[in-house]
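Note that one protein chain of the assembly has been removed; the remaining protein chains are unaltered in position.
This part shows chain A:
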């Protein structure tokens, strides 16, 4: 990345003297997607994006500009735009805290470079998956099996002396099956679901190589997943009742994302996401005294977990990856932050400033949001439940602008009767609010069941940014939860 470093130094050299602070990110993002459908290959896509983003602070006010034009005229223009914006704002009071002066280079580890694996190997894997899924019969209407690979090569440099090179490689894959009988349509996904109708970018992702995709067992699980989609067509509706809810670790990943992840972003707590996402119940005065859940629950953000999708060595401000406690023994204790928002709260950055490519401004983003494991197990939770439902794989959700009241729908549920799994249930939803739900938690799976789920589709900001995040979770059991259609 010598060329990227040179480019960064050239741009920093163009900054006028009234710039208090400036940083530049030069990023090349490569993305490959292969998708196979019921009637054959549906998509082979290669994306390549290269550009730079420049951020300057003048008089305590930010300006940011990004461009794909890396010629001298493009560089002059991007400096002019960023500086012009910051000056036009007429002053502010951004404080960044301790300077970042790190010089380092790092690449995420992998065993098999996914960009060197032949297309035919990827097509064979996905075609075998689709073939297995299609054995579930004629009610299977739609199958999508896909793999996606990303590589970010990026250089970060700032006026404080930092120069950091990072290369991150991410791999993921998944399967989605829709079954229909004319009256109803039901979906099953593996290893996890994706909200909305995104083509590809399905399944489970990791900061790893092609070995991660091979470990998912897509062909091995395809027939079961498709059969469940067909079975759901004739399954009974989830009853409307208040009952015991046992949620698989996959399902809890998204609940944690919405109930602890977004609300505990410091920029949100300070009101800067009001225009799109909204505010948060986790306001600064509640830190350390808000009872978020039962004492058995603790949650943290950790960007140092090897192979997890939200892991890296430095964030997009050069702050080292780290672990940050968010909830301790049921009490809300901490925020995810960047230099700016940590400064506003009188804290040090927790290293969670991340940008979606070169063209976006770094925001406070989740890394890997995790539950500390408990002492139970999924089997014990089921055996200890007289009447309830087990749910897994998220199908959709909605949460209010303060991240309190929510409703989640799952792809599949099962009755629990007298400690045993019973019938499949369809259209299972559950509704609650954050502290009530987590306050009803009475059991969490143990360390053996702790798993990181990689989600490549976390949305935030304006313009919208998509982040790749991880969630380390275990199964959990919740009492007195409203479930139903």
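Everything below uses one rule, namely that contacts are C-beta pairs under 8 Å (C-beta built on N, C-alpha and C of every residue); 3 or more make two chains touch, one makes a residue touch a chain; residues count from 1.
Note that in this section contacts and distances are computed from a predicted model.
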Protein name as given in UniProt for the chain not displayed, "ABC transporter ATP-binding protein", "Molybdopterin synthase catalytic subunit", "RsbT co-antagonist protein RsbR" or "Putative Zn-dependent protease": "Putative Zn-dependent protease"
Touch criterion as defined above, residue of A:270, A:353, A:425 or A:444 at the omitted chain: A:270
Full-complex contact with the absent chain, from A:135, A:234 or A:398: A:398
Residue touching the undisplayed chain, where the options are A:108, A:129, A:158 or A:178: A:178
Hidden partner chain, residues of chain A it touches: 33, 39-51, 61-69, 77-78, 81-82, 84-86, 88-90, 92, 118-120, 123, 141-142, 178, 180, 182, 184-185, 195-200, 270-276, 278, 359-361, 395-401, 405, 407, 409, 427, 429, 431, 457, 462-464, 466, 485
